[in-house]
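Single-structure report; data block below.
Only a single protein chain was left out; the remaining protein chains are all shown in position.
Letters A and B mark the chains in the order given here, with residues in each chain numbered from 1 onward.
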Amino acid sequence: MTRRQALRTFAMGMAGGLYGCRASTAGRRFIAFSQCNNSEPYRAAQNSLLRKLVIQHSDLRLVIADAQQDNSIQIAQIETFLRQKPDLLIVAPNEQAPLTAIMGDAMAAGIHVICLERDILKPNYTSYIRCDNRGIGRMAGAAIVEHLKSKNGTPRGNVVQLHGLLGVEAEANRNDGAMEVLRGAPDIKVVHEAVANWIQAEAKDRMTEILRAESQIDVVYGHNDPMAVGAYLAARELGREKDMFFIGVDGLGGSAGGIKKVIDGILNATFIYPLCVDRALDVGLRVLAEPGFTPEKAYTMPSMMITPQNAAQVYNQVTL
Amino acid sequence: MPAIAPASPVRSPVKRLAGKLQSVIGLAGIVILAILLSPTTPDGANVFLQLGNLTDILRQISVIGIIALAMTFVILTAGIDLSVGSTLALSTSVMALCLTAWHPAVGMVGHILLSAFAAALVCGAIGLVNGAVISVAGIQPFIVTLATMIGVRGLAKWMTGNANIDIGFGTDDAAVFAAFAREKATVIATFAILACLFWLCLSKTVFGRYVRAIGDNEQAGLYTGLPVRRIKAYVYTLCGLLAGVSGILYTGENHQGNPNAGVGYELDAIAAVVVGGTSLSGGKGSISGTIVGTLILGVLTNMLRLKNVDSNVEMMLKAAIIVIAVALQRTRWRRDT
Partner (left out) sequence: MKADLLRAEGISKHFGGVKALRDASLSVATGEVHAVVGENGAGKSTLSKIITGAVVADSGNIFWDGQSVSIASPMSAQRLGISMIFQELDLFPNLTVAENMVIGNLNVERSSWVDFEKVDDFCRPFLESAKVRHSPRELLGNLPIGQRQLVAVARALSMGSRLIFMDEPSSALSEDGAAILFERIQEFKRRGVSIVYISHKMQEIFRISDRITVMRDGQTVGTRTTGETTAEEIIAMMVGRTLSGSNRNSSVKQEPRPLLRVSGLTTARLRDVSFEVHRGEVLGVAGLLGAGKSELGAALFGLDRIHSGQVYIRGEQVQVRSPRHAMTLGLGLLPEDRRLEGLMMQMSVRENSTLAVLARFSTAGFIRTREEQTRSSQILESVKLKSNSPGAPVSTLSGGNQQKVLLGKWLLTEPDILFLDDPNRGVDVGAKWDIYAIVDSLAAEGKGILLVSSELPELLRCCDRILVLHEGRSMGIVDALTTTQEEIMSLATATAVN
């Protein structure tokens, strides 16, 4: 094959393939969702819930862009969305500072923007659907106090914290909320903290190091379920998991989610971290349907603690 | 010992020109494809061709594009620089730190300029270290810059405590800088000016000629009395410097200093250089080619994003484009010569 023939074949192949990807867009309303990272379980669950909800409306077209945890990519993807003039733009910002300006550009272009779960530096959105991470933190702190009280008679014991990405608001608040409560119990000590960036494998490594350093650990508070599970696995390898109380956050349904882990006895407790996309879609569609409707600047989604007592019941409710 | 080696085939001037324009033809092809496949806005306009979209593309390619300019010089000397991504991260860290944590007794403009100068200086120094070790100790560029890539990343993360340094939206010097640096005009103008400077340097100066000569045949360069070590040190310093400039722009665009930024940017820059016709074995290449290569990859990415192609599919397509572009550029395609 000569050079020219190869070039022509490739060009036609590309054109054909991409042309085939064209979906019929006539008359449908375009919802653009800029997701910061498809590969986290929480975000994957957000995506599938949103898809499931959108399918129920025949006049909606949903496109989800994956920024792969890169701010520059997310900015570029939103820019590209703006060019296509979507009816609704939902953004789950990767980080606060980088995404603020571009979402301001979107607002300035007259597009309705819903900010999902993570906050940005300025209110450059129509509405912000948030979760009360601080509240979750407080609930976690209370759960820790409760457990230690029942285990040792008084609120006394050693706690290990596993942190997610430090720049993220959820992380800060899940930490601060818990510390708020724990400060009231001076005999409960946070003996060790490590950063595992929300990732199970990293948490397992960090926990292994911590287990070697600390001989007495009562509670492990992982700021998300994968990290708590990773810590459990590390402890089990050293045969120490029975002595510890594992708390996570997220409480996703499905066989890989935190609720199942509670059912299986791997985690002792977790907290539902709402997916938020259902409220986001509601608000967004209402804004589009009713021109006079002004949504709240922020909606807070409620959370709930999952324990072995209610796990099975909630699992059936929540699993898609 | 080959006494007589066959001469390579003579190509007429027309054919040679066509060879050089090959990458431009490739770019034209991708642009046409993008126009044909572009979605349309509700009021019927072609989205790809919107001025806003086209300038978006120029802005989006600028950070990698600037690095690719200097990478062209490095690759022309038959070298490579893997540390540019980490250097960019260091630059954003230094820039953000200087803007937010350092308050010298100069006015706002002075503060911004000094911070930028500091970031550029540090990165130029990193490049100089690369260049010095490569040219004096004679260690392979791949190894040296691999080590720098790891070490500089560590330095950036240590300096910032592995945390991002956010720049707010107030009226402080940092915010003013960010507002200015994220303007499309600023970014594109910087890229354009640097592109012109580098093009001039490579094609019209003695230094540019020496860079190509050394990459073509370093041994012969030594025999001809060329300052081989100095030239090599300079090209790596330039690479570090431009990674620094890119980092400064990145800081504005992203409103933060990020020690984890730039991962994989070295490969994107190398891809742009290679798609543009520069050979990894040195001696053959041009700045115009690199610019075209950067544009090809930028237009391709934009086209795929407008079609909302899955980002993983996007990566596979990019890989295919890179291999095809390089294969098409080989001057000898048939075995029988």
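Quick note on the criterion: a residue touches a chain if its C-beta (ideal position, glycine included) is under 8 Å from a C-beta of that chain, and two chains touch if they have at least 3 such contacts.
This structure is a prediction, so every number in the text was calculated from the model and none was measured.
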item	value
Shown chains that the omitted chain touches within the full complex	B
Among B:Ile143, B:Ala189 or B:Ala220, residue touching the chain not depicted	B:Ala220
Touching the absent chain when the full complex is considered, from B:Ala105, B:Ala137 or B:Val206	B:Val206
Interface with the undisplayed chain - residues on chain B	1-11, 13, 16, 204-207, 209-210, 212-213, 216-217, 219-227, 283-284, 334, 336-337
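By definition in this document, only the chains that are shown with their structure count from here on.
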item	value
Complex interface listing, chain A residues touching chain B	2-3, 6-7, 10-11, 14-15, 18-19, 21-22, 25, 63, 65-66, 68, 71-73, 75-77, 79-80, 83-85, 95-98, 100-101, 121-122, 166-167, 195
Contact set on chain B toward chain A in their complex	29, 33, 36-37, 39, 41-42, 47, 50, 52-53, 56, 60, 63, 162-164, 166-169, 178, 182, 250, 253-256, 258, 301-303, 305-311, 317, 324, 327-328, 333
